[in-house]
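Only one protein chain is missing from this complex, and each of the others stays in its spot.
Chain nomenclature is as follows: A and B, assigned in order of appearance, with residue numbering initiated at 1 for each chain independently.
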Amino acid sequence: MNKHMRSFLNTAGALALSLSVVTGPALAFEPDKPVEFVIMAGQGGGADKMARLIQSIIEKENLASRPLIPVNKPGGSGAEALTYMNSVSDPDHTVMVTLNSFFTTPLRQPGLGVDIMKFAPVGRMAEDTFLLWVHKDEGIKTFDEFVTAAKDRGREWVMGGTGKAAEDEIITDYLNNNYGLEIKYVPYKGGGEVAKQLAGRQITSSVNNPSEALGFYQSGDLIPLVAFTAERLPLFPEVPTLNEVGGNFVYSMQRAVVGPPGMSKEALAYYTDLFKKAYDTADWQTYKTKQSLMGNFMAGDDLSQYWSEQRVRHEAILKASGAIK
Amino acid sequence: MDILFALMDGIVVAMQPTNLGLAIAGVLVGLFVGAMPGLGSVNGVAILLPFTFVIQEFTGSATSPMIFLAAIYYGAMYGGAISSITLGIPGASTAVATTFDGRPMALAGRADRALVIAALASFVGGTISNILFTAFAPPLASVALKFGDPEIFALMLLAFATFIGLGGDDIPKTIFSICFGLVLASVGFDIVSGEPRLVFFDISGFSHGIRFLVLAIGVYGIGEMMWTMMSSQSHSAMSYVKITRQGLIAACREFASAWRGTAIGSFLGFFVGLLPAAGATPGSLMAYGVAKLTARDPKSFGKGNPDGISAPESANNAASTGAMLPMMTLGIPGSPTTAVLLAGMVIWGLQPGPLLFSSQPDFVWPLIGSFYISNVVAVLVNLAFIPVFVWMLRMPFTILAPVIFVLSLIGTFAAYQDMFDVWLMVLFGFGALLLRKLDYPLAPAVLAIVLGPIAEPKLRQSLLFSDGDFSIFFTRPIAGPITIVALILILLPIVKFALAHIRPAKR
Partner (left out) sequence: MRRAEIVTAFFLGVLSLYFMWKSGEGPGWDPDVARFDNIGLILDEGPGSGFWPFWLSLIMLLCSVWIGINWYLRKSPPSQSEEPFLDHHAKRTFLLVGGGLLGFLILIGIIGFYGAIFVFMIYFIGGLGRHRLVPTLIISTAIPVCSFFFFDIAMRIVLPKGYLEPLFLPLYDLFL
């Protein structure tokens, strides 16, 4: 590129910038090109559904001056997405939807060189919940019956779950360690596949999110025994929490939006405001209720605080189960 | 009878002007997106998902947006064949098998016939599977549930077995090609151990695995294209096609004579599509394999045999309907596209699952009705556009070739928005060119990279169940017979080969 060309481009760029400043509303930061909306998981999962719904809400309500473009980066249980975010060229025009692999993947793959505390805390949209499910033909109605039956069958009892050393296996490990069980854990690609395996009685139990098992719950095929939440879920009022039946374990999945390290303060403020607006829409609130999502909007230092607590907790859990050293 | 009345009511709703208009618009969008190399139905559906909210707001029901998305899905299945035949680049992963015979036919100056066969086969496949869907949805859903990990693995083994004959005459080169595809399929992240593996040279781009499209577009878009240019002295490799009425009638006759491929594709495709985790790509490849395996003249496959077009094309349409079944009746997506459709249904406030048919008949039946309508619309639109596609082939080769290169590069990027994929695709293209010159068959590698990512986890998940005991593949009532048939099909050529080499020695 010669000098003339470069100066021409600079002028053109400056002109374009001034144009967009003049036409845009008077806010500190406004995206001037489409915003990349990275999804840390594949198409069709909980995170993907959520991201596409938020994108649709933002588009429908005209909340942003430029569209959000969802891009799935499911590789390596989030490793691909995290390394991508770490080195993104334009941190002010990229945001990402995360799940708990945000905490576990950097611990399991130290070679990535990712420090999650450097990511920009845009906003937590919800927390997804976990329930313990069995097939109705198992004839099990309560958590105590589950413990007895699983003890009897030893390694014949199979828990299906999403991924290795991920949320579902963490819960399975907790059950094994605290109730003297020997449940075998088989990892699958997604929660939908796990629900299908359970409905076809290929596996004996699962710890699906409500949204993944809801269809089979309504038809009566799958029965929830216990919820791994602090309080009973409004959608399953008759299902006790684990703490009520004598356990001491609460586990949830964060559904948060983060910005890459190096996102400017102005951009962070803009995106927090944008996602707060999306959070407050009737569409999002309805979806939250229907899918049995918990948790309020959380951003800024509160969210960073939440992350550091979660990271410490996951490190302890993974160490205890031998998934890291 | 109830089903028939419900279906009639559904078709009437689907024929309402708004819904019909949406179906036509959806088919057009799908056809275009499907014909773009790299982009398939999943891109079309995912991208237009936000737009469906506007439709829902406007019509007040979830039926109309779903009809729109389903029409895109259908249109894309038709569209995939177009670039496979005319350009030789698979328009979508589901249309790879169509290149095997569609491309040679086009090169022989019969592109119009190949396109007609593809369109009609798609129509028949789609219609047969729609009828199966309408009549047997609930019982078929329970069949899908009976397929656990060992059954899916056995099925993948069977798919391989049907493809044994796909390679060339050189045995070590064919086996090399299969194994190469299978190893590439295991690059990236291992679900069962939760560890990254085979991240070559520690380049992070490999951590998401090697995508099937990257290899397919590299082999067919870049490698094949450069090979054509290098081996032909003249600038044009394509014979011109003139469209005449006689030509079209002859094409229809040819389609009728390829009924065997259509029949195999329609039923096999539907059934494979039904099984979550399998999907339309293995379905169409298997249909091609079976059609070749059972043909009287298997040698003519790969050289422009009409059965080689009608089998995969009817199969990918049948499979796309098949994949809708577990999505709607079980809430389980069998493919990325149905995953996005499922997300859409949830967002519109529906709960797919075993109760959907009984609790939401107002949604289900018009949607099924729209499958029939979209299918008719798609075949008519497709046939009408064939002269345009054929006209494109008349472009001088020196203009068509760079356009194909540009489409290959853009398409690879657009599929996953990853620049690394584009570099890798071109690298594969150069590699394919070299291997092609030395008579290495490459179709087996392309097949292997489709089946590998399904087969390997299923093998290991099955063995987790059985504590490492391989007898699980033989003792289960469904998996057992499939495994045995597959093993026989695999061993047969080996025995034949051995016999052929032993006998002359005895003499």
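The working rule: a contact is a pair of C-beta atoms (placed from the backbone, for glycine too) under 8 Å apart; a residue touches a chain by one contact, two chains touch by 3 or more.
Everything numeric in this text was worked out from a predicted model, so none of it was measured.
Asker: Out of B:Ser142, B:Ser193, B:Thr244 or B:Ser257, which touches the unshown chain?
Answerer: B:Ser193
Asker: From the list B:Met229, B:Ile249, B:Ala384 or B:Ile484, which touches the chain that is not on show?
Answerer: If we include the chain that is not displayed, B:Met229 is the one touching it.
Asker: Can you work out which residue in B:Leu182, B:Val364 or B:Ala432 touches the chain that's missing from view?
Answerer: The single option touching the absent chain is B:Leu182.
Asker: Have a look at B:Pro138, B:Gly349, B:Pro387 or B:Pro402 and name the one touching the chain we're not showing.
Answerer: Among B:Pro138, B:Gly349, B:Pro387 or B:Pro402, only B:Pro402 touches the chain that is not shown.
Asker: Among A:Gln43, A:Gln109 or A:Thr272, single out the residue that touches the unshown chain.
Answerer: Going through A:Gln43, A:Gln109 or A:Thr272 one by one, A:Gln109 is the residue touching the chain not shown.
Asker: In terms of residues, what is the contact footprint of the unshown chain on chain A?
Answerer: The missing chain touches chain A at positions 1, 9, 12-17, 19-20, 23, 32-34, 36, 66-67, 69, 107-111, 323-325.
Asker: Where does chain B touch the missing chain, residue by residue?
Answerer: Residues of chain B in contact with the hidden chain: 33, 39, 43, 47, 170-173, 175-176, 179-180, 182-183, 186-187, 190, 192-193, 195-198, 200, 222, 226, 229-231, 233, 235, 396, 398-399, 401-403, 405-406, 409-410, 413-414, 417, 419, 422-423, 426, 429-430, 433-435, 437-439, 456, 459-460, 462-464, 466-468.
FYI, only the chains that are shown with their structure count from here on.
Asker: Using CA atom averages as chain centres, what separation in Å is found between chain A and chain B?
Answerer: The computed centroid separation for chain A versus chain B comes out at 31 Å.
Asker: Residues of chain B touching chain A in their complex?
Answerer: Against chain A, chain B makes touches at 42, 46, 49-50, 53-54, 57, 144-149, 188-189, 191-196, 204, 207-209, 276-277, 326, 330-333, 336, 338-340, 342-343, 346-347, 349, 351-356, 416-417, 457, 461, 464-465, 467.
Asker: Chain B touches which residues of chain A in the complex?
Answerer: 42-45, 48-49, 52-53, 55-56, 59-60, 70-77, 79-80, 83, 108-109, 155, 158, 163-166, 184, 186-189, 192-193, 195-197, 199-200, 202, 211, 214-216, 218-219, 221, 286-287, 290-291, 323
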